[in-house]
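Only one protein chain is missing from this complex, and each of the others stays in its spot.
In this document, chain identifiers A, B and C correspond to the written order of the chains, with residue numbering beginning at 1 in each.
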Amino acid sequence: MNKFKIFNDPIYGFINIPSELIFDIIEHPYFQRLRRICQMGLSSFVYPGAHHSRFEHAIGAMHLMQKTINILKNKGVLISKEEEEALLIAILLHDIGHGPFSHTLEHSLVTGIKHEDISLIFMEELNNQFNGKLSLAIKIFKGDYHRNFLVQLISSQLDMDRLDYLKRDSFYTGVTEGNINSERIISMLAVVDDNLVVEEKGIYSVEKFIVARRLMYWMVYLHKTSLVADYLLVKILKRAKSLFLNGADLPCSNPLRFFLDYNHDINFNSIQFSNFSQIDDYDIIMALKQWKNNDDFILASLCTSILDRKLPKIIIQDNEFSKEQLQKITEKVELNITDKKGEIEYFVDTGVIKNQAYDLHHNSISILYKNGEIKDLTKASDHMNLLALTKPVVKHFVYYPKSLYSLL
Amino acid sequence: MNKFKIFNDPIYGFINIPSELIFDIIEHPYFQRLRRICQMGLSSFVYPGAHHSRFEHAIGAMHLMQKTINILKNKGVLISKEEEEALLIAILLHDIGHGPFSHTLEHSLVTGIKHEDISLIFMEELNNQFNGKLSLAIKIFKGDYHRNFLVQLISSQLDMDRLDYLKRDSFYTGVTEGNINSERIISMLAVVDDNLVVEEKGIYSVEKFIVARRLMYWMVYLHKTSLVADYLLVKILKRAKSLFLNGADLPCSNPLRFFLDYNHDINFNSIQFSNFSQIDDYDIIMALKQWKNNDDFILASLCTSILDRKLPKIIIQDNEFSKEQLQKITEKVELNITDKKGEIEYFVDTGVIKNQAYDLHHNSISILYKNGEIKDLTKASDHMNLLALTKPVVKHFVYYPKSLYSLL
Amino acid sequence: MNKFKIFNDPIYGFINIPSELIFDIIEHPYFQRLRRICQMGLSSFVYPGAHHSRFEHAIGAMHLMQKTINILKNKGVLISKEEEEALLIAILLHDIGHGPFSHTLEHSLVTGIKHEDISLIFMEELNNQFNGKLSLAIKIFKGDYHRNFLVQLISSQLDMDRLDYLKRDSFYTGVTEGNINSERIISMLAVVDDNLVVEEKGIYSVEKFIVARRLMYWMVYLHKTSLVADYLLVKILKRAKSLFLNGADLPCSNPLRFFLDYNHDINFNSIQFSNFSQIDDYDIIMALKQWKNNDDFILASLCTSILDRKLPKIIIQDNEFSKEQLQKITEKVELNITDKKGEIEYFVDTGVIKNQAYDLHHNSISILYKNGEIKDLTKASDHMNLLALTKPVVKHFVYYPKSLYSLL
Partner (left out) sequence: MNKFKIFNDPIYGFINIPSELIFDIIEHPYFQRLRRICQMGLSSFVYPGAHHSRFEHAIGAMHLMQKTINILKNKGVLISKEEEEALLIAILLHDIGHGPFSHTLEHSLVTGIKHEDISLIFMEELNNQFNGKLSLAIKIFKGDYHRNFLVQLISSQLDMDRLDYLKRDSFYTGVTEGNINSERIISMLAVVDDNLVVEEKGIYSVEKFIVARRLMYWMVYLHKTSLVADYLLVKILKRAKSLFLNGADLPCSNPLRFFLDYNHDINFNSIQFSNFSQIDDYDIIMALKQWKNNDDFILASLCTSILDRKLPKIIIQDNEFSKEQLQKITEKVELNITDKKGEIEYFVDTGVIKNQAYDLHHNSISILYKNGEIKDLTKASDHMNLLALTKPVVKHFVYYPKSLYSLL
């Protein structure tokens, strides 16, 4: 019998670990590794409190799932003991496949595979180690289970993932505009015809939730400073890979070297998986620290830029940048910093950011009216504003060295 | 020299009283009377914590004004000592004219005059007593002052009144969806060409503010239970007046009797003002308690309905109720409760509720961009949702005795 | 089937009403009356947010009881369905016997009986109306039930009453020093040998609770301003009774007149009970408003003093006031205000306040150590500070008219 069965979460207070199996999963090194992966990448550059890890988020989402299960059961929804544990495990492990710096490096370290698929690989490996006890959790996670609302609790526009991360990220960043009342929304969930719905009285809480999520995107997740920091990090790995390709050997941890010095497809065979499972934020930051004085000017200057927080200038606007604008920047950088072909992209780059606050077509949110009717959220007479929010918002950005400040 | 100079507000913490004059105004019986007028009328029927008074709101709005003045001054806006004290007094007294149960009885006890105009009468009376020291405050309150942004701080879509009451009402009701970050919005205010504007970085905070206000309207201020309670209260006064008109004498306080037994125009001569200034929530509730067992069946049953919280059934819908629907209700009530002409309206009534989250045409909110440009909030490229919110939302309701529950 | 089954509490969020019977008790006019009795009497004179009523406190204490029951059951303590409902009802009604202004007027309006005993009378009356369904609740409330820990949940140094009122009063006053983490303490309760104990890991939370309670007493409950206001209120009723005794008739509500004009023992016969059950804060404040201009100088000036918040000077000190000090004050008051025998006590009075933070001898708090041992809280090696807190602290005060300010 294990003894340690409680977490003290600054947001929800005491969180109980509901079963031995879940306790053992949390104790597993794969899961403990999440303690060393920051939930929000480099956002602490903008919001200094945002150091929280994927570990806490996973535990928090599990806690909300437990609450939701209790509420649904109290409303008469039948959920078996096996389904309950599977739901808790599925949400606990939904992000276990995240590599260092989460989304930022998602397609840099290991290309051609999404973190959800890597999560699945982790889950299947754990399933082996735990003698098949995770099979139902995996089925629900993959969306293969016949009871649809269980799948929706793991992944939909109102899933436990979102209900936790918005609240949590708002808490640690101090962006109170993003604070949602997760427990309140949960208390108004119900199930009709195997689908998750929200009771009528919860309509404004859901509206608030969607607006809060939108605000978090623009104020936090797509904040221009962390955006440019993210881009630099990606460029650093790119540069390192290219140096390795040219025969250089950069000091770094062995598992990190494994991927930097590897140019073939990743199918996550056992050696690849083993290496991947050993990498976290510390490998990356430590590499940056070791490369800060590297002979390669590009690598060294990018690493210094992150470590000392001397970031490039970034400009965001609604329209695409014109050829002339970009030309002007490029010329100046070529004149002052580098004129080597292929190198300018390390110093200047453009990109697009996009957010759709509410997706009408994919897992839309249904409202259950008192008369039993079910309508999409946007169909309520006075929610034209939500309909407006189904249109994706797109913005364009360019960044370039700060020393060339007055370019645009 | 007065000694008591600090309030302990559960929302903002310590609030200092900034001057002797303001201290003396707060000490005045006219202002102390606000302690006995509930900020949210009968909303505590729905949200049991909502017992806070107009007194606290006025002090809170003054506190926000003080913060705003400091911030604007730090940004280089010139505000003289006299203007500063006048602003503080004007916001402190902006609601001094509210009678018992604030908006609910605004046009019942005293007809033909708005609470803002009664506030003005109070302010002028105080100005007499304080030897003209409130003249500038009155000028700003009336909108007659040449510096427009000072007027906007007292009355506009982002005035200190709204910034306090939304936060305060959210706090006491527990409707966290309405919680706004007033201090954050304030920190992003600026003045351009004598107009109040919000700096670009504050755009999402303002969006959140508008959505929060909209949610507070539908979830709290227009909640159907407090709506029907409000209507009953109005009907009670109406019935009492009609009984007085017919020669009855109902037990109640003298100042209340003065208005119930009075059928002429109110021009707030000194005797009228004196009586009005003595009435607060206690006169009303105490009257209800004394009328609860009155011989008049209508009066007695309405009073019992409020005191024991046995409220009528209320139905809200997007469209107007049809003649047939209303006919059906009326017949049933006539059959079961009363068939006297003119009495049915005490038991059955219809009405319209309306809210416009953002008013584009009146005191709209301007955003100051980094390049110096100023645009209306709704003109920002990705705020179509706010544009949608400029359209007023209208709903219709009917209420009738609960014992006839299954009518609609 | 009743419909309204949820409260929105600003402190705990949603509170469910757990049964039909409890719903019906809450709906009863006796319980609705608690909406009109302020939890903290005149404390809003010092802490303007403290307008909350006994109604909310009772609901909140019931909510904590529900949480406690669930936690104890999860720890294997057997609590039957009947005991559960009885506990909830007992805590819901533990303060139903409070009259207007709670403790302040507890021995003024009706002498010779404590509010707990009046609560019992209310509970028995309700038990009649609800066909004996409250019998078990009454048994527990009276301390007659054989399972001791159920009694302790209703009344002890860690009962649900204290766990709610400290948190609630801290919330509404804004005195954050008194904020306790009630849910945390509850989560560490256990039952051993039929006694409520606190698990070892909760020892610091309990220490914090005791210190918080102590601070609330000195900063809030015994704050000198509300102390003097309380005394004035008592004196007002005393004066009114004495005027009635001398044949005067003061305007006030009939139930209030019943007690003011009554000079016999109260045994709570049905007519006495009926009158008592109709009185709340509104009767008192309205009486003050009607007596404010009374011909009796003493009555009028005391009422004005409360209504306009023009309170006497109060001085608190550790030692008793000397005869000389009191003599000096008395002479001055006789010279300036009144020289009639027996009248001076309306303007000048002395008293004693006392608080014992932790009572070692009565229902002390037991700590359950991991090895199964149970010790009193103060026996833990490093809690000498709590032992120090078992000594009652006593202070002395005198108050007199402010116009004689410089007397002491």
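In this text, a residue touches a chain if its C-beta (ideal position, glycine included) is under 8 Å from a C-beta of that chain, and two chains touch if they have at least 3 such contacts.
Bear in mind the structure is a predicted one, so any value in this text is a computation, not a measurement.
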Response to the item:
Missing-chain contact, candidates A:N8, A:N131 or A:S322, resolves to A:N8
Fill in: Which of B:E183, B:E200, B:D296 or B:E334 contacts the chain that the document leaves out
B:E183
Fill in: Where the missing chain touches chain B, by residue
13-14, 181, 183-184, 187
Worksheet item: Residue-wise, where is chain C in contact with the chain that is not depicted?
Response: 176-177, 179, 181, 184, 204-205, 207-208, 211-212, 215, 218-219, 318, 357, 381-382, 384-389, 391, 393, 395
Worksheet item: Can you list where chain A touches the absent chain?
Response: 7-11, 13, 27, 29, 32, 35-36, 44, 46-49, 51-53, 55-56, 59, 171-175, 253-254, 278, 282-283, 285-286, 289-290, 307-309
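Assume only the chains that are shown with their structure count from here on.
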Worksheet item: So how far apart, in whole Å, are chain B and chain C when each is placed at the average of its C-alpha atoms?
Response: 32
Worksheet item: Which chain B residues sit where two or more other chains touch them?
Response: none
